[in-house]
Structures are given as C-alpha cells and as structure tokens.
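Just one protein chain is left out here, and the rest sit where they should.
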Amino acid sequence: MHFASDNTSGVHPKILEALVKANAGFAPAYGADRYSLDLQDRLRDMFDAPDARVYPMTSGTGANAALLAAMTPPWGVIYCHETAHIEVDERGAVTFYAGGAKLKALPSDDSRLDTEMLRSIVAANRNNTDIHGMPPAAVSLANLTEFGELYTPAQLADIAQSSALPMHMDGARFANAMATSKVSPWEMTRELSTLSLGATKTGAMAAEAAVLFDPELIDAFESQRMRGGHNLSKARYVSAQILAWLEDDLWLELAAHANAMAARLAAGLTELGGVLNYDVDGNMIFATLPRAMHARAKAKGAAYHLWCEDTALVGDPETPQMARFVASWSTSEAHVDAVLAAFAD
Amino acid sequence: MHFASDNTSGVHPKILEALVKANAGFAPAYGADRYSLDLQDRLRDMFDAPDARVYPMTSGTGANAALLAAMTPPWGVIYCHETAHIEVDERGAVTFYAGGAKLKALPSDDSRLDTEMLRSIVAANRNNTDIHGMPPAAVSLANLTEFGELYTPAQLADIAQSSALPMHMDGARFANAMATSKVSPWEMTRELSTLSLGATKTGAMAAEAAVLFDPELIDAFESQRMRGGHNLSKARYVSAQILAWLEDDLWLELAAHANAMAARLAAGLTELGGVLNYDVDGNMIFATLPRAMHARAKAKGAAYHLWCEDTALVGDPETPQMARFVASWSTSEAHVDAVLAAFAD
Amino acid sequence: MHFASDNTSGVHPKILEALVKANAGFAPAYGADRYSLDLQDRLRDMFDAPDARVYPMTSGTGANAALLAAMTPPWGVIYCHETAHIEVDERGAVTFYAGGAKLKALPSDDSRLDTEMLRSIVAANRNNTDIHGMPPAAVSLANLTEFGELYTPAQLADIAQSSALPMHMDGARFANAMATSKVSPWEMTRELSTLSLGATKTGAMAAEAAVLFDPELIDAFESQRMRGGHNLSKARYVSAQILAWLEDDLWLELAAHANAMAARLAAGLTELGGVLNYDVDGNMIFATLPRAMHARAKAKGAAYHLWCEDTALVGDPETPQMARFVASWSTSEAHVDAVLAAFAD
Partner (left out) sequence: MHFASDNTSGVHPKILEALVKANAGFAPAYGADRYSLDLQDRLRDMFDAPDARVYPMTSGTGANAALLAAMTPPWGVIYCHETAHIEVDERGAVTFYAGGAKLKALPSDDSRLDTEMLRSIVAANRNNTDIHGMPPAAVSLANLTEFGELYTPAQLADIAQSSALPMHMDGARFANAMATSKVSPWEMTRELSTLSLGATKTGAMAAEAAVLFDPELIDAFESQRMRGGHNLSKARYVSAQILAWLEDDLWLELAAHANAMAARLAAGLTELGGVLNYDVDGNMIFATLPRAMHARAKAKGAAYHLWCEDTALVGDPETPQMARFVASWSTSEAHVDAVLAAFAD
C-alpha cells in the first residue's frame, strides 16, 4: 500500500543488471566513458537533436538548478507555476544557483501555466526596460506537472509562442507524460532549450540526464554543474542506468504500468465518492475524501500524503480533505485494491 | 596499467551485492530508510560520537561545499592548503555555497598545512576586528592530502591548537589514511567538526557520508545540502554501499591493498632513477623522471597524469618531469609490474 | 510641473548649510565622527530605543537589502506586498544580498499587506518543516507604501501578530507617513526589528539611516553593509544631513507640505473627473483619467508617470489610464495649479 511517492519504490531488475555489467574493468572518469558517450548518442537520436549535449547526473534538483542558472543572468526572471517543484520543493535551489534571479510563480486554475497570464506578465516585464526591474529570461514547466497533469505538444507550443522565452522542462515524470501522450520524443521536446530527464522516479536508482538542446549554454551549464558538485566521477554507472531504462522502451513500459495503476485507483476512489482535484494524466492522483475516510484508511496502514490541511485528521470527520496518491512501476493491482479496500470499509 | 585515478576503477563486488539486496520492496525516501539509519548508528559507534549526524551523498564536492558553507558566514575565511581539492579542483564550489566566503590558500614545503604559518595568519586575521577585513571561520584539510600525504592525529591536534578554529576534513581518501596510520577512527577524527567520508575512490559506486560531529551545524548543513541538490530521494542505495564498505573492515582491506600497490610502484620507480616528490603515505605517488622515460612509457600505453608542465613531452628528453600515479583497490601487482616494465625498457 | 518623482526635487537649504558646517577640519572616517554618533543618540531618543544602532548610508536600496539579508538565512522567506519596491524596483537586490532567500510577494485589494492572507501563508510555510520547503524569516513593508498608502500603528501590530515574524520597514517616505498619522515615532516603530529611514525623498541629498532595533543583527548587518559597498568613508556628511533634517522637526514640516500639495492635487483631479485608485495618505496620487486628458496635459509639459499601460497614449482617447503624481517638499501651490490647468483646459 505504498502510494506516498514514486521515490519509495526500488530499482527495476534490468537496471540493476546493467550496473553489474558496467562494472567490468577500468573506465575514464567524469563522463568520458563509453556508457556516457553512448547515452548522448542514444538521446540525440531519440530527440532528433544531433547537436544536443547530454550529462548524466544523480539529482533532479541539481539538474533543474544548474540548467536554469545557465539560462538566466543573476538579475533575470524565470516564470513557473506556483505549484512547481522548483518553487516549493527545492529550498531555493534555482535562486541559489542563479545568483539571485527571480522565480516568478504564477497561479492558474489547474497546475499548468496559464498562457494568457504568462503572455501578459512577460510582456509587461519585457516592456519595462528600466534598470530597476528584472528582465524576462526563461520559462520552466514540469511535464507531468507536480499535480500529475500533462502538457501536450500543442500546449507547449502555445507557451513558447506566448512568452517568446527559452523553455526548460522538469522531466522528473517525463516517462509518464510520454506514456500517456503517445507523441514522439521530438514532438514533446522541440520547443525546449533544456530538459531534466528523470529516470529515478520510473525505476532507476539515481539517474537523471541533463539535456542541452541549445549549445550556447554549454559553458555556463558545465560550470554550474561542476561547482554545484554534480560532475560525478564514476559517471558510467549513471549512464548505464539510463541506457538500460531506454532499452526496448523499458521506460515507457514502466511508466504506462504506473499510469494504469493510477487510473485504476482513481476510478476506485471516484466510486467511493472521492472527487478528483486535477486531471489524472499519469501516475499521480489528487483526490478529496471526507476526513473520516482518510482516518480509516490510515488506521489500516494506507501510505499516502494528506495535502496541506489537517494532517492530524482531528477535525470534523465530514470535512473534505485532499490527498495525493502516487503509483510507480512497482505498484501492483493488489496494492491498488488493498488501498481501495482500506477506504471502502 | 590504469594509474590515472582511483576514479577509473570499478565497484567492489560486495558493494554491488549490497545494492541488489537493498532493492527489496519499498522504502521511505530522503534518508528515512533503515539503511541510512543503520549507517548513522554504525558511524556513531565507529567514531565514538553518539551525537554525530550522518548524511548519505553521492558527491565529495557536494559534501565539502555544503559542510564548509555551514561552518562559515558568507564573509568568513576558510584556511586550506594551496594544493587542496577545494581550492584547485571544484570550480569555486565552496565559495559558491558559502555565498562569497574566502578560501585562503596557504603554501608549504609539502602538501600539508604549515602549522606556524597557519597560526600566524589566523592570529593576524583574528586580531583585525575591523569590519573591512574578513574573520577566520574554519580550517579545511584533506587526509590523505591531494598529494597523497598523511596527517597523523598529532599533526591534526597541532593544527587545531594553532588555529583554534573548527576543522573540516576532506576524507576522499580517508580509508587510505586510516589503513596507513593504524590509529582508531576516533583518534583520526576527534579534532573535527565535520568530515566528508568518501567511499567512491575506495571501491564504491558513488557514496559519500557527510558527518557532522558538531550538532549546531545541522540546520545550516541540511539547508545547504538540500538547495545544492544533494538530498537524494532513494538514499537507501547510497547508505547500503557504505554499510557494505564498512562491513568486516572491507574499506581498510581495499585501502591497504591500494597503498601496498603504490608502495610497490614507488619502490620500482625509485630503482629506475625516479625521484619521489612527496611522501608516499597511501595510494598516490608523485614522481619525477626524465621526459624521455615518460614518452617511452606513454608510448607503451601507460595511463597516468603528467603534472602541470610539458604534457605533450616535446621538450628536451632529459628534462625532469613530475607525474602522478594513483593505485586503487583493483590495481594488481601485474598492473604495477607492467607499468614499471614500460618505463624500464 | 514636476510630479515625476520626489527624487527630482533638490536639497533643502538648511541641509546644504549643514554640509558646509560639517566640513570644518578633520574627522574620523567610517562613522566614528561626532555627527554619526550624535545621529545615533538623536534617533535612540526619538524612537525611545536606547539600544538601537544607527548607520548612515546613501542608498535606500542598499539599506533595505543589507537589513533584510541580516534578518534571514539564505533559504528563508521574506513576505512583502507584490507592489513593494524591494519586489519590483531593486533588480533583485534583496535576493542577491540574502544569498538566494525568497521574496514572497502577496497580492491584496490595495497596496498594503492583507493580514489574513499573510497569517495563512506564513502558518502554512511554518507548519511545513520539511527540508524541501523554505521557512518564514521576516516581513517587509513600506510606510508609506509604494502607492502612497499609510499603515497605522494598529495595522502594523496586526501584521506583527498575524505573522509572528521580525518586521522590516522601508521608510523611504517615513516622514510622509509620520506627518499624516500624527502618532509618535515610537508608536510607528515599536513593532519593528529594522527600519530604513529615508531622508533623500524628503529634502536630503543622499541620506538614509539604517536603524537596527534588534541588536542581534549587528554583526550580520555590518558585514552585509560592508561587502555591499555601503560603509562610506566620509560618513559625517551623511549624518549631518539627517541631523539637520530632524532639527526643529524640519522633516515633518517638509513632509506635511508635500502631503498638502498632494491633497490639493487630488482634490483638483477629482473635480476634473479623475478617479483616485489608492488612498491619498501622503505625497503620492494614483489617479485614472481618460487618455485624451493625459495627452493634453503631457502636451503642455506636465511631468508625471503614466502607469503600466499605453504610455504612448495612442489608443482610444476615452480609455481610462492610471497615472502617478508625486509631490515633494519643493512642490508649490502654483505647481499644483499649473498641472491642474493643463488637464482642465
């Protein structure tokens, strides 16, 4: 019954095997090994981006911060959604790496950027060329979003057009987005300057690929990555994870499974009277249920996060309370049914 | 013949096995797993430091930078040797994390801090209480040093006494230092406020433990680690590596082997007329040989780094040229003898 | 007809005279002169704060940034209004000085902080003790606000109570706030940890006093001020300005005059059909008039700022357009009447 996070699941056996295989002999350090070179080739092909640069890393926060810091001067503005991981869950990493740049966090009705609001605020900031203000530098969004919602290629194109800014994608759940969208990797990334491609939440141990589609960012990114402490010596083990993850579309298979488990859970919770708060496009569900139902499920050991409000569940039992459920590649139908049973009784 | 770095060697099989074992089932993220808790207990015992806090990380640079940033205000001075990794090999990571603090890099006759120079310069900075200057904040040293030399507990005590400052140890080669010194972990660390305990160079995949002996640093360190992107989600896999590394003193066994291989190589190079530039206390050798001998050995495929000068080896063949050789847990006697043969002919 | 800013006015003759007087002979540098010491005594008396520390500076942005950086760790949150000068007009100075801390900019119906929103968001951030989030550190507000509105002591007490955070006041127009509120300096500042007391906009040349009511902040503030380049050598000339400004309540007299001129202008604009967008509590007016009226007034040389929208005035002549008018100590009734006449015709 582990729906607390996709970080609580383990590593897929094929990825562990790849680590064992990559262990033979000596290899050059800091990404000059053949696994890292292969990974770059593999992703250039996949994204149809022959000049892209690929950097194996172990941290999504590190990838986000070093990429965005390469995309803005210390006095620039990065636009993101107010629920973005970079805004609420990285203890200021982006601002830290970017030397004081501003994260401008925008609200909307869901967890995606509001294109019109973005257009209007970027235009206002761009028109204000006075030295007192801060100039627009970049847009960052996550796909899936922090609340499990998908951006389609069309929506991404709208955002690119409305902001006319370089775009970064936090792809911590890129596999889940791809599995649900059915578009090609190129379609999903053609508007991007940079991508944090995360494998960790979808079956890897600690493996992210920072992808630069814009080669002008190389020097700044490599410098930020290095001084952030994210230029790992034995890089072959990170690259080997991602290669195995990509092999035979394992990544899409694992993500599709997680998405299916989330859909099954969403359907079950809805039947029990739960209200879904966001689109369930991937492996995350935000659902509102009466506090008493949460208390019952928790008492039976259901593991998931209550969101924001009365986490001690001591208030009125009928009060609705939102919760987050995350499925992963290792979530089984039995897990889903067990948590539903815990609510149902 | 791989003597370029201890980072080019692989992962010890027992550590890989531990990863496979740690993979069973779900586990809490961000260090609340039982491997990470066990690791903290294990290191508290080992260092006889019941209040120490232990944080699994994947990056030595990240550990050094986040620890030192917790030990200084943004306007403080951290004293280190001019050859220190934090001074020459981290692209400014410490200054970046510490928000502008100064690394004061001190020269000496070898690669260790000169206690008298340290005493004198710290005293001068401390006496200068004017707001224009920068106050002393911490000392950082590496054991082994970047040039393979050992600090004994007595030398560490001298440094602590002469500076009267909190001390950080970069323990990227702590195992090698311990294997050669024969002192207890407590003796080697009792003067420290913080330690970056590195397992990566001694047989792990990517595993460092940041150890806080001073509990006052917890909040600042955890914040710096988080915003640096070094609070890994699936922490169990890092902790499991270090637990396996410590089990049955595997770490000391691997380090002792590397040290022995370096001693064998040092003896051989000396016999061939090489001059050792620094004490060979662990697994690193700095030796000076005529340029022609380097050219010969390189032509035969010997892999090691020429240091600083004529790396193309195009100058006068008799000119002496220093080089660095690093042995690791996976270096064999055959490797040593092969590289010696390459020089000898 | 100069209503563009209170920064376009000159220096009051008594303040210039004080500079001439302060020029006699040698004086210790960096604030050890008798003018600076007198200023500290004078403000301690005035604020009934015998332990307050006072620092002469030439920059309000510098004072705001160095004070706030002393009140937060690099990972803390400073709450302010979304229209605050520190949020929109200092090119990220606070985040820069504070090493990456977050300015959380809150909306409201006017230009003052919404106490209930502040209470709720601070509580949510405070309850979220997870290392991924950022902890509340301080509240910053301006009095007068950037839109000319007053906080009363009762409102300040509400904000202090609702946030339970240390409070900074940007007092760039503190004199205007005091002149209109009729309360004592102590009443207006008793909730504060720090105050940027600005004299520049009210008749000085370049003179701000950074006031620390909380002595715990001394070391951090002095360090931030120094490394920001705001520890001026010939401090006597800054302190002498502020002493002359305080003498015989010149500051209140100048501010009261500016406020009266603004009131006269506000009344006149209202008569002409203008709509006031914010409370006119001091020397600033935000008023909406048809675009055609602006075009007419501008054509006749009226100097003031159109706010945000169609600054070229090329749209529909009937469209309402907001503008800002700022009166200063040197604004005369004739100036006011002239600008009104320019609109009226």
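Here are a few things to note about the model shown:
In order of appearance the chains are A, B and C, and numbering begins at 1 in each one.
We adopt the following convention: contacts are C-beta pairs under 8 Å (C-beta built on N, C-alpha and C of every residue); 3 or more make two chains touch, one makes a residue touch a chain.
On a predicted model such as this, the values are computed, not experimentally measured, just so you know.
Among C:111, C:239 or C:330, only C:330 touches the chain left out of the display.
Among C:232, C:258, C:287 or C:339, the one in contact with the hidden chain is C:232.
Here the missing chain is touched by one residue of B:96, B:278, B:304 or B:329, and it is B:96.
Annotation: of A:33, A:89, A:222 or A:281, A:222 touches the absent chain (contact as defined above).
Although one chain is not displayed, chain C still touches it through residues 2, 4-5, 7-11, 13, 16, 19-20, 23-30, 58-66, 90-93, 96, 200-201, 205-206, 223, 226-234, 237-238, 330. What chain A contributes to its contact with the hidden chain is residues 30, 73-75, 99-100, 131-132, 220, 222-223, 226-227, 231.
Of the residues in chain B, those that touch the hidden partner chain are 74-75, 88-92, 95-96, 99-103, 124, 131-134, 308.
The criterion applied here is as follows: only the chains that are shown with their structure count from here on.
For chain C, the chain whose average C-alpha position is most distant is B. Core chain by CA centroid proximity to the global CA centroid: A.
Separating the CA-averaged centres of chain A and chain B is a span of 33 Å.
In whole angstrom, the spacing between the mean C-alpha positions of chain B and chain C is 51. Chain A and chain C have Cα centroids lying 41 Å from one another. Residues of chain C in contact with at least two other chains: 74-75, 99-100, 131-132.
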